[in-house]
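Report on the structure given below.
All protein chains of the complex are present and in place, except for one that has been dropped.
Let's look at chain A:
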Amino acid sequence: MHKTNTTSLAQAVGVCIRREFLLLVRRPSDLLNPLLFFALVSLLFPLGISPTEAILQPVASGVVWVAALLATLLSLDSLFRQDLLDGSLEQLLLTPHPLSVLVMAKVGVHWLMTAIPLILMAPVLGAMLYLPTQAQGVLMLALLLGTPVLILVGAIGAALTVSLRKTGVLLTLMVLPLYIPVLIFGTSAVHAAAQDLPADGQLAFLGAILSLTLVLAPLGISAALKVSVRQ
């Protein structure tokens, strides 16, 4: 559109990725806190329910998933907040490049930096909750397919609430109901694997939800950002 524009889309995406990466690396607490939360919530269940294997094993997949879901949700609060405060979010909106692509770069880096450590940590927590060894691989695979959905859908909520002062509970209230399909298929995949049943069906559903979200969520995020910044 703009002839004066000299940066290509690829360059802009590269800059976005680099910037997001640097910001996250330089604020390690933003990366560490959700992980600590993840571990802490998982530890509350044996204390709250019962530490015996007979009780913990059947609920292990659900506990790990719920903890992962809440940890992901917590990490989202900071996704756009800092950018709005320092004005870079407005700059992002002003660029001639499609906002949804730039936002995808941002969200992608966020997923890579927050969700991958979480996925790597999940088998440890799973083992502590007596999750059978054969289910660990499926747990990681299910989280690998599910966490991008959680982050993409959550990013829509984060974008809608970015200009509000208090968002914590509101974001949770808005986004958690939308997480339910992922939770259902994610836990039932791990559950099936724990009972030596094939989990392909549930994983396929997760994959389908992921592809649908990958296509639609960037549009939702950019529309939400436009509404939030203009108000």
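Just so we're on the same page, a contact is a pair of C-beta atoms (placed from the backbone, for glycine too) under 8 Å apart; a residue touches a chain by one contact, two chains touch by 3 or more; residues count from 1.
Here is the rule we go by: contacts and distances are computed from a predicted model.
One chain of this complex is left out of the view, and of "MetA-pathway of phenol degradation", "Cytochrome c oxidase subunit 1", "Heme exporter protein C" or "ABC transporter ATP-binding protein", the protein name its UniProt record gives is "Heme exporter protein C". Of the listed positions A:L36, A:L85 or A:L173, the one in contact with the omitted chain in the full complex is A:L173.
Although one chain is not shown, part of chain A still touches it, namely residues 153, 156-157, 160-161, 164, 170, 173-178, 180-181, 220, 223-224, 227-228, 230-231.
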